[in-house]
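Just one protein chain is left out here, and the rest sit where they should.
Note that the chains are named A, B and C in the order they appear, and that numbering of residues resets to 1 at the start of each chain.
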Amino acid sequence: MPHAISARPPLSLPWRLLLLALLWSVIAGRDPLSWMIGLPTVVGAALMSWRLDRTLADGAGQPLADTSPGAELTLDPDRAAAPRSGSRLSLPGLLRFLPFFVGQSVLGGVDVATRVMRPRVRVAPGLQIFPMRLRDPVAQIAFLNSISLLPGTLSADLHGCVITVHALDSSLDVAAQLRRLEHRVADLFGERLGETPDRDPSPPEEAVTDG
Amino acid sequence: MIDLTTLTPLINGLSVLLISAGAFFFLAGTVGLLRLPDLHSRLHALTKADNLGLGLVVLGVLPRVPDVLYGIKLLLLWIMVLVAGATGAHLIAKRALRGEGEPR
Amino acid sequence: METMLLLFDALLLLTTIPLALVTVTSPEPRRAVMLFIAFTLTLALIWARLAAPDVALAEAAVGAGLGGALMLAAARRAARVSAADTALYGGTPPTADRGTDDRQA
Partner (left out) sequence: MDEFYIGAALLLLLTMAGGLVRVAVGPSPADRMMAAQLLGSSGIGILLLLAAALGIPALFDVALIFALLAVINVAAFTRRRVDEGSGA
């Protein structure tokens, strides 16, 4: 992965304005009068999201936690302390990730449907622990959400960098599946995974075609 | 109004296929919600079957939109439901695991 | 087309009216709020079926979105207050249906 790991700013304000303006024109249609409401909304939303993201990117994390004291999605101390590695969504990574993601979600749906539609429901639910090697907060969130859409797994908790995964069928090799997914997400964000010593470091890069 | 005459039978057939599959997955989601034994397993059924069902319905309805903008809007809607569904499932699962913050 | 629509409307009514009754007669506030959210969703469908998308939009936004969130917070507070009352004065709080429901937080 040729992407340089440097502290890049998240996404500059003009880009945000442009993207949000595009979004508004999709939502509101072609009537030019809609910009009477759209313009203040777009500017306000861009400013707010920019400030929020900058707070995150500074590695502080604390102001966010303070403004919403009870929110579940606040940063855990470990994650907040992790420096933002500057990984950015990469377009080729996205093009590689999307077909995989769509295929996996279809498999996930089919998996659940076949389990549920049998005369006797066949599940062996259980919790498993998975230490995550991704460090970028955005990549971590993308990973968490992708886990829930993969067949048989559901991200249930997050402590620092350790995910608790709920498996619908714990007899399957959930950890290997998750490692493959982690590589996919790392590729998507152009992030290089640090190796954890207690784990098999060989990345099964090409063995991802099966479910 | 939506112009019916411009639709080819092929697109119609594809649409029927996609929506039928979508409805099947919605059905599977509800059956899972009613039959699965514990909360986390039910969350599985909810996130996967339901999001896939909605995606298929969106794809099936796509040929009938009056405008390209509506098509983009529908795809955005699906992405949003995907993200919201996965995040919501994570939040509910986490809350159920930790079980804190509730008086009863 | 017409018969299908008739069936659809009948089923919509058959779910909405019992749902409303269950919501109103629910003794536990949080259960009532969640049933109310569900009720709002079906009500929005009824507005949509009456070809009033603007009303349906307002119904979904105010009823299910903001109203639901506010009422969830209020119901949680009510449960807390009644629990505190129980701790102070003893007895069972009038709003709690213990035993059948809400064992798991």
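In this text, a residue touches a chain if its C-beta (ideal position, glycine included) is under 8 Å from a C-beta of that chain, and two chains touch if they have at least 3 such contacts.
None of the values given here were measured: they were computed from a predicted structure.
Across the interface with the omitted chain, chain C contributes residues 1, 4-5, 7-8, 11-12, 14-15, 19, 22, 30-31, 34-35, 37-38, 41-42, 44-45, 48-49, 51, 53-54, 56-57, 60-61, 64-66, 68-70, 72-73, 76, 79-81, 83-84, 86-87, 100-105. Hidden from this view is one chain, which touches chain B at 1-2, 4, 7, 12, 15-16, 19-20, 22-23, 26-27, 29-31, 33-34, 39, 42-43, 46, 50-51, 53-54, 57-58, 61, 64-67, 70, 73-74, 76-77, 80-81, 84-85, 87-89, 91-92, 94-96, 100-104.
Heads up, the rule we're going with is that only the chains that are shown with their structure count from here on.
Comparing the CA-atom centres of all chains against that of chain A, the greatest distance is found for C. When C-beta pairs in contact are tallied for every pair of chains, the largest tally goes to A-B. Mean C-alpha positions place chain B and chain C at a centre distance of 22 Å. For chain B, the set of residues that touch two or more other chains comprises 95-96, 101.
The set of chain A residues that touch two or more partner chains is empty. Taken together, the chain B residues at the contact with chain A in this complex read 24-25, 28-29, 31-32, 35-38, 40-41, 43-45, 47-49, 51-53, 55, 67, 69, 72-73, 76, 82-83, 85-87, 89-91, 93-98, 101. Residues 23, 25-27, 29-30, 70, 72-73, 105-106, 108-109, 111-113, 115-117, 121, 123, 125, 144-146, 148-149, 151-152, 154-158, 164, 166, 168 of chain A touch chain B in their complex.
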